[in-house]
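Removed from the display is one protein chain of the complex; every other protein chain stays in position.
Presenting chain A:
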Amino acid sequence: MQKKAGPLFYVFLFVFVFLVMFPFLWILLSSIKPLSELFGEEAFNWFTSHPTLKSYVSVFVNYPFLKYLWNSTVIATITTVYTVFVAAFAAYAIARLDFKGKSIILGIVLSVSMFPQIATISPIYMFVKKFELTNSYLGLIIPYTTFALPLSIWLLVTFFRKIPFDLEEAAKMDGATPLQTYFKVILPLAVPGIFTTSILVFIAAWNEFLFALTINTAENYKTVPVGIAMFQGQYTIPWGEISAATVIVTIPLVIMVLLFQRRIVSGLTSGSVKE
């Protein structure tokens, strides 16, 4: 941290940021081009002289894009709330209580988070089909548990461990039961960690593709990633609409990332760095 940044450094930084952002920039510029300028010679012009919002209108008029957004929001929210709720208890026990088999349980959680989705898809598909859950919210929320729950437990354990143990001791001295300690002492202190975990689980559920692709195939139940990916027809690809839809889903993400970047980074790195 003692090193000072020189002007050359800022040039490098600018180039780096530009390269990372270039695809988004180009998509943003393309989304306001009229259809005729998306193809042919004019396709390579950076700026259009006839900006239009036609593609944006078309996304909502010609595609059930609002429905996709709603589906994704509902599914990701419910998945997040319920897995983080269930995981918080397990994580508390693993991080703070003394019992046998702790590392085995944590080992199972970690291994399950490494499971390839494709290895669970056929039984899960048969399961949701049997109980007629295809094309329903529950049909995705149940399978999403496979990755959301281990992720929540893993992150919450690292956050719970950071809370000083003295507080618990003090509560115990005052005669509080472990459950009282949990609700009155630990939980309030763990709120930031729970919040961070929720953001990461929400993003993971929002972005999921394979289960959504196979289980919710009806137009009315598609999620955003599958919906946008299926914009492309057999022979034509509506690039204008795809660009507009991409911009629409990226903007909230950018805002979220700008607001919560510190938390997201702490969540991403908490499992991997020893402190």
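Just so we're on the same page, a contact is a pair of C-beta atoms (placed from the backbone, for glycine too) under 8 Å apart; a residue touches a chain by one contact, two chains touch by 3 or more; residues count from 1.
The rule is short, and it goes like this: contacts and distances are computed from a predicted model.
Colleague: Can you work out the missing subunit's protein name as recorded in UniProt? Choose among "ABC transporter permease", "RNA polymerase subunit sigma-24", "Phosphoribosylformylglycinamidine synthase subunit PurQ" or "Lactate utilization protein".
Modeller: "ABC transporter permease"
Colleague: Please identify which residue in A:I32, A:I75 or A:I142 touches the non-displayed chain.
Modeller: Answering carefully, the residue with contact to the hidden chain is A:I142.
Colleague: Which residue among A:I78, A:V185 or A:I203 touches the omitted chain?
Modeller: A:I203
Colleague: Counting contacts across the full complex, list the positions on chain A that touch the omitted chain.
Modeller: Here the touching residues of chain A are 1-5, 9-10, 12-13, 16-17, 20-21, 23-24, 26-27, 30, 38-40, 43-44, 86-87, 89-90, 92-94, 97-100, 102-103, 105-112, 114-127, 142-143, 145-146, 149-150, 153, 161, 165, 178-179, 203, 206-207, 209-210, 213-214, 224-226, 228-229, 231-232, 237, 239, 242-243, 245-246, 249-250, 253-254, 256-258, 261-262, 264-265, 268-269, 271-275.
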